[in-house]
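Starting off with a structure, shown below.
In this view, the complex is presented without one of its protein chains, the others remaining in place.
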Amino acid sequence: MSVENPRPGVPGDDVAAALLERFDSAVFHDSHGQAVVYLDRDDWRDAATFLRDEQEFTQCVDVTAVDHLVDDTRLVVDGVEPERFEIVANFLSHERVRRIRTITQVPADAPTVASLTEVFPGVNFAEREVQDLFGVVFEGHPDPSRLLMPDDWVGHPLRKDDPPSHVPVTFKEDPGPR
Amino acid sequence: MSDGARDTDATVTRDELHEVEDEFAREVAASEKREDARLLHQTDEADQEMGDRSMTEVVLTGGPWPDDDDTMIVNFGPQHPSTHGVLRVMVELDGERVLRVKPVIGYLHTGMEKTAEQLTYVQGGTNVTRMDYASPLSNELVYALAVERLLDLEVPERATWIRMLMAELNRMASHLLFQATNGLDLGALSMMLYGWREREMVLRFIEKVTGLRMNTNYIRPGGVAADLHDGWEDDALELCDLVETNLPDYEALLVENPIWLERMVGVGVLSTEEALSVNASGPILRSTGFGWDLRKAEPYLAYDEVDFDVVYAQNGDCFDRFRIRLYEIYESIKIVRQCVEKMPGGDYRADDLKVTPPPRARINESMEALIHHFKLFTEGFRVPAGETYVAIESPRGEIGCYIVSDGSGKPARLHIRGPSLNNLQAMEPMLKDTIIADAVAVISSVDPILGEVDR
Partner (left out) sequence: MPLDSIPHNFLTGRLEDLVRWARRHSVWPATFGLACCAIEMMAAGGAHYDIARYGMEVFRPSPRQADLMVVAGRLSQKMAPVLRQVYDQMVEPKWVISMGVCASTGGMFNNYALVQGVDQIVPVDVYVPGCPPHPETFLQGILTVHEQIRTGELLRRREERGGGAGIHIEETHVPA
C-alpha cells in the first residue's frame, strides 16, 4: 500500500498518501498505528472536501480541540510548526471501513479556522462545542452560539488559563445533634 | 360561514360573506332530503343580522387570525418528564405542523473534560463512567482501550472476554431502560414496570461482579478491577434465561399492539443519507437500512470470535428504532452465552506493576509491591506523549475517546465523542413536517442520555 513520496514519513496509508500528494503542507504521522495528517490551516476545509469527494469518506465523526498552553513536553511532529491550539477532526469512511485524523495548528492571537459544516453538516454541534469551550471561531458556521455554557458566560472553560474551579470548597459548621 | 374563510382573513367584505352563504345554501340544497333544521335556522339568523347592517365591511373580532407566515415557538423542557433528563427543545410550529426543531443543551454540563485533566489515568475511569450513565461500562471500556493504546499495553485474554461480557450485559441493561422509558413516554405505563423488572436482574449481576449498580469503574486501564465471582457462569446463564423468557412479553405487549403501532409506525422517518449527514450512529443509523455496527465493522475486544447478528431495519421510523433495540437484547444474550462458554482462564489484568496494582496478598509480604501499590494510587502512571482516538459501539452508537498525553501522569486533554450528542442532531430531519404530537415519540426514540450529551 505504500506510495512513493519525496518527503519524510512515508505513509503506509493510501488515504494519507493521497492527502500528502494533494496538499503540499501536509505532514504524515503514524500515531500508534493510526493515520494522522497534519495540515495547514488554509487547507483545512479543502482537505475535508477532498476526503469526501475523492476518498469516499462519509462522516466527520468528531471535531475537537486541544489547548497546548502549558505542556512543554507535548508531542511535536517534524515539519509542523506548533501553535497553542490544535483542531482535530476524525473522518470515517463507511464504504471503505477506514478512518483518518487530520490536525491543524491554530495560533492563540488569531484563533479561527474554517468550518466544516458545509462539507459535513454533522459537525455542527461538535464545532459549536469547541467554539464554546475553547473560543476557537469556526468561520462560516451557520449557528455560532454557545452550545453548553449559558449564553452570558464569560470565558472559555476548557482553555488551560481558565481556572478549573470557580467555587472554593466551603466547610459548614456542624449543625450538631438534631 | 365556512371555517376556511375565518382562518385566513381578518376582514371579510360583505360580498364574500354572501358568497359563502350562497355556497352553503347550495350545499344544503344538494343534500336534498336531509333537512338540518338547526343549521338552516342559524343561516337565517345570520342573514337577518347581515341584512340589518349597512356597513360595507364586517370586522370579525377576537384578535387577528394568524397569517400563513405567522408561526409559534413552543418550548419543551428543560424540566419535562419526557425529555429524559434536562433536554430542552425549541419547536417552531405552524398550527400543528413542526417547521423547525432546535435542541438546546448544556443543562447538565458537568465540566468532565476539565476535571479529567486534574485526575490521573488511574482515577480517570471514575470520571468517564459518569458520562453515559445508562451504559457506564462502555465509557470505561473506550477510555481503557485508549489509554492502553497510548501505553502499547496488551491485556490478557481473560480480561478481554470479561470486558466483552460486561459490555454486553450493560447493553442489555441500557436497552431495557430504553424499553421502560419509551413506553413511559408514550403512555404505555406498564412497560416501565416490565423494563425495570428485567433491568434489575441485570443490575444485580453487575452489582455482584463490580460492587456497584451503576458508575462502576470496573474496566480500568490494564484489565478489570476484579475477577468474576465464583459461580458466575450459573448466574449469567440464569439471567440470560430469565430475560429471554420475559422478552416475548414485550413483543406481545408492544409489537402487536395497534395503539403502539399507530404511535410509532411511519413517525419520525429518517433516510440513510440524512442519518449519515447528521452524524447519526448506532440504532438510529441502523434503522435506516444501513447495517453499520462497529462490533462487526472494526472488531475490537474479541467480537470477531463470537457469533452474533447486526440488527437493522429498513423504514427508519420510531418503530424500527424501538424494534432494533428490542432485538439487540437477544443478540447480547447470545454473546453473553458464548462468553460463558468460551471464557479463557488466566489473569484478569495485565501483569505490569507500573499500570496495575499488585495482588492484595503480595502487598503484605513484599516491600516492592507495597511501594508500587502506593505509587500507583497516589501518583498514577506516566503515559508517553502522544495522542489517539478509539471508537467502540455503545448502546447508543459510536462512542469515541480522544486522549492527548504530554508524558505526565495526567492527560493533557481527554475528549469523549458522545453518540447522543451527535444523534440529537437527527431530531431536526426526523421531526420536520411531522405534527407536534409525534415530538415526544421522536425524542424518546433518539434515546439521548444527557449526561453524555453535555458531559
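By letter and in written order, the chains are A and B; residue numbering begins at 1 in each of them.
Quick note on the criterion: a residue touches a chain if its C-beta (ideal position, glycine included) is under 8 Å from a C-beta of that chain, and two chains touch if they have at least 3 such contacts.
From a predicted model like this one, the values you see are computed outputs, not experimental measurements.
With respect to the full assembly, the chain omitted from this view is in touch with A, B. Taking the complete complex into account, B:114 is the one of B:114, B:263 or B:349 that touches the chain left out. Considering the full assembly, A:149 is the residue among A:77, A:108 or A:149 that touches the omitted chain. Residues of subunit A in contact with the chain left out of this view: 148-150, 153, 157, 162-167, 169-170.
Even with one chain removed from view, subunit B keeps its contact list with that chain: residues 78-81, 85-86, 106-112, 114-115, 126-127, 130, 133-134, 177, 180-181, 192-193, 195-197, 199-200, 203, 213-215, 450-451, 454.
One rule holds in what follows: only the chains that are shown with their structure count from here on.
Taking the mean of the C-alpha atoms as each chain's centre, subunit A and subunit B sit 25 Å apart. Against subunit B, in their complex, subunit A makes its touches with residues 31-34, 36, 58-62, 64, 66-68, 71-75, 88, 90, 94, 97, 99, 101, 120-126, 129, 133, 146-150, 157-158, 164.
Looking at the complex, you find that subunit B touches subunit A at residues 105-106, 109, 111, 113-115, 117-118, 149-150, 152, 276-281, 290, 292, 297-298, 385-389, 391, 398, 400, 402, 404-408, 412-413, 415, 417, 421-422, 424-425, 454-455.
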